[in-house]
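Have a look at the structure below before the remarks.
One protein chain omitted, others in place.
Coming up: subunit A.
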């Protein structure tokens, strides 16, 4: 097995994930692109574990750890997205501009005022 094929596949997958994170505006699609990037890293770890014939299997064990962290990350990320949706009724990341520094009026602010969490229950 030439090590260059998994390495190039993981690099291209990472680039696809970078494009997704930067170009998408729906927060859930951004999370999907983050998952693609994490998978690219996993593929790299597995490929170089096989390449080095690591006796401790550091690459594959770290891949398992990354998968667990990705599961925790997507769980928390979706909880945050749902909370934002309950409060703002919008999950587009470029319309959530409450914390931005430039005073330009945001598109999301004219839609409706923010509701508090208790009101949505």
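Operating definition for what follows: contacts are C-beta pairs under 8 Å (C-beta built on N, C-alpha and C of every residue); 3 or more make two chains touch, one makes a residue touch a chain; residues count from 1.
Note that contacts and distances are computed from a predicted model.
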item	value
Chain not displayed: protein name in its UniProt record ("(2Fe-2S)-binding protein", "NADH-quinone oxidoreductase subunit J", "Oxaloacetate decarboxylase" or "protein-glutamate O-methyltransferase")	"NADH-quinone oxidoreductase subunit J"
Positions on subunit A where the hidden chain makes contact	1-9, 11-26, 28-29, 31-33, 35-36, 39, 42-43, 46-47, 49-51, 53, 56-58, 60-61, 63-65, 67-76, 78-83, 85-86, 91-94, 116-118, 120-121
